[in-house]
Structure formats: C-alpha cells, structure tokens
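Every protein chain of the complex appears in place save one, which is left out.
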Amino acid sequence: MFHFPVQIYYEDTDHSGFVYHANYLKYFERAREHAIGKDILQRFWFEDGIGFVVYEVDMHFTAGAEFGDVLDIRSSYTWESKYRLIWHQEVWHDGGGKAAVNANVHMVCIDRNRRPIPIPHILE
Amino acid sequence: MFHFPVQIYYEDTDHSGFVYHANYLKYFERAREHAIGKDILQRFWFEDGIGFVVYEVDMHFTAGAEFGDVLDIRSSYTWESKYRLIWHQEVWHDGGGKAAVNANVHMVCIDRNRRPIPIPHILE
Amino acid sequence: MFHFPVQIYYEDTDHSGFVYHANYLKYFERAREHAIGKDILQRFWFEDGIGFVVYEVDMHFTAGAEFGDVLDIRSSYTWESKYRLIWHQEVWHDGGGKAAVNANVHMVCIDRNRRPIPIPHILE
Partner (left out) sequence: MFHFPVQIYYEDTDHSGFVYHANYLKYFERAREHAIGKDILQRFWFEDGIGFVVYEVDMHFTAGAEFGDVLDIRSSYTWESKYRLIWHQEVWHDGGGKAAVNANVHMVCIDRNRRPIPIPHILE
C-alpha cells in the first residue's frame, strides 16, 4: 500500500466549493508515479521510449474535498495480465471512516509506435 | 443524441503527444452542460442553489486524440431513478468507425446543503 | 481584430466562484490558435516540426467571470521583430464597458531542436 499526500489549492476546486471531479484522476496519477519512482519513469520515457497509458477507469465519489484539505491517496495494484496492471486507488480524509473517492485504474505500457508491450517488472 | 464539438489545443495534450486522459471528463461535462443549456444551469445555481454532481464514472479508452483534432462528443442519457441520471457519452473522430473513448457518467442533484434532491425534469 | 467566444464551465471556476486566474492564458491561446488556423498549426507541428512558444506575458485583471458567462476574447498583434510577435488580447463581457482582463503575450517560433526561427508569415 502506497501513501501519497495531496494538498487542495484554489486550482483544484470549482465554484461549488469542492474539488472538481476530473482532478482526482490527476492525484491518482501523481500517486502512481511516486509509487513507481520518477527516475524509472524518466529512463523509460526518455531512453527507451516506453510510456504508460490509462486504458480504463472506474471511479466512485462518496465525499468531496475542500480548499486546504490534505488528502491521503492510497494505492495498491494487482496484475490482470503481463500487459495490464490494475491500480486500486482511494482518497482518504484525515480521520475519515471510509474512502471519499475510490477508483480502479487499468494501466498498459506502449512503445514508441504506441504498440502495447508487456509491463516492465518494476513493481515486483 | 446530443453532439458537441471539442477542438484539441496545446493545453489538452501531454508530453506523450496525445490528450491527457483526465481531460475527457471535462469534455463530457461541457457536452452535458450544452445538452441541458447554460441558462437553466445558471438559474438553478445562482437562484435556486441547485448543483449537479458526478457520483460515479466509468471510462474506456480505445484511441487517442492529437493537437488540432476536432472531436465529436456524443451524449445521451437514461434515468436510473428520479435521483440519478446516467449519461452515456462517447468521443468520435471525424470518420472514425468506432468511439475513441466511451463513458457512463452518473449524475445527481444537490441543494445548498449538499443534500440529494430529485433531478429537475429539465431533460424530458 | 479577431473575436473568439469562450463559455465558462465548472472546470474553469475555483472555490471563490470566479474563473481561476491561470485559465485566462488558456483562453488566450485558444483564441490565437483560431486566429492562425488549426490546419496551418498542425502542418507546422507535424510536418515541419515548428512550434509556437510563449516567451513573455503580462496580464491585468479588472473583473472576474462566473459559471455560464460567455466571454469574447479579442486579439490583435504587432510584430516586434521577425522573431517575435506580440499579441494584445482582451476578455470582454457581453455589454461590458471595458475589458475584464487584458494581456500582452509575446510569441516566438522554435524548430525541432528548440532553436528560435523567424516566425512564418502566416499572419500577414
């Protein structure tokens, strides 16, 4: 289980006073990148031409988040196949009894020609 | 079926050269707002304190989009209950044989106290 | 003088109820891309490897914009040199007596190696 903190700034909220729903996908991606490690991701991208692509996502919203909140993004994953990794990601408020948002994010790897390749075994 | 065009600008893409995945949720929301009509949405929000909230979403990515593409966002909906509307939304490339992205977006309505209320019959 | 309309969606606003200040730079860029024309920009980018880069910007905020507003982005330009084009861009509300936001955006052109090149004479 990986933990990653996200603080909510003006940019994250909308006129309802709460975080704009699409932004949670950004927080989930930031958390995945920290779980994998930026040095590995940079090497893959700039040297090997390997990128990570979101193939499918489902997301459930239970509670909102407001300006100044510091959220805990919790991430774990399961291998669906050697070509597909499913991340299980949740947003938790400090002291919250259950996840405010939870999601499953299916990730694949592609080469320079955008062809799917087996996901490198970076996470095992 | 509602159609709404979205042109892809620098802001929409990421360093992979394609549209950043979270941005499709923005295009879907723009399309829903045009389907409902901004005058109705403004009146609800500013006069009645009624807002629309995304409660759940699933999204499937089949093909990417690049700088300068003009996408056709196709939207229809079904009533799940009087409290929940499910939008079926797709992204089509000009001349594409199938949707590049498809999604189901579950929408609820809330009042000033963020309590769920029946969705106004604006779409019937 | 080029005119380009921008409608304000949930995504554009922040918890103050008004458009988040950084977003105006996005509207200005959308307006410039329409003024130049996407076909030209696509050809430059995908065939010639020529991109446009913002080199300098100043921006003044006089009034905000809210959910549902449709803004008129007004753009004109002057040549500073053959390497630099200055766009004068303003945001107008319908019926407004003066610009809500005004900006000068300095644009340069770069080749594949990110070296500055003379700006193609697309705008004359």
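Letters A, B and C mark the chains in the order given here, with residues in each chain numbered from 1 onward.
Simple rule for what comes next: contacts are C-beta pairs under 8 Å (C-beta built on N, C-alpha and C of every residue); 3 or more make two chains touch, one makes a residue touch a chain.
Predicted, not measured: the structure shown is a model, and the values here were computed from it.
J.: Can you work out which residue in C:26, C:74 or C:93 touches the chain that's missing from view?
T.: The missing chain is touched by C:26.
J.: For the chain that's not shown, point to the residue among B:10, B:45 or B:87 touching it.
T.: Residue touching the chain left out of view: B:10.
J.: Could you please point out the subunit B residues that touch the chain left off the display?
T.: That gives, for subunit B, the contact residues 10-11, 13-18, 20, 22, 66-67.
J.: So that we can see where the missing chain sits, which residues of subunit C does it touch?
T.: Residues of subunit C in contact with the hidden chain: 15-16, 21-23, 25-26, 29, 45, 51, 53-61, 64, 114.
J.: Since one chain isn't shown, list which residues of subunit A touch it in the complete complex.
T.: The list for subunit A reads 7, 9-11, 26, 29-30, 33, 38-39, 41-42, 45, 67-68, 70.
As a convention for this text, only the chains that are shown with their structure count from here on.
J.: Could you please state the distance in Å, as a whole number, between where the Cα atoms of subunit A are centred and where those of subunit C are centred?
T.: 31
J.: Would you please write down the residue numbers of subunit A that are in contact with two or more other chains?
T.: If we look for residues of subunit A contacting two or more partner chains, we find 15-16, 22.
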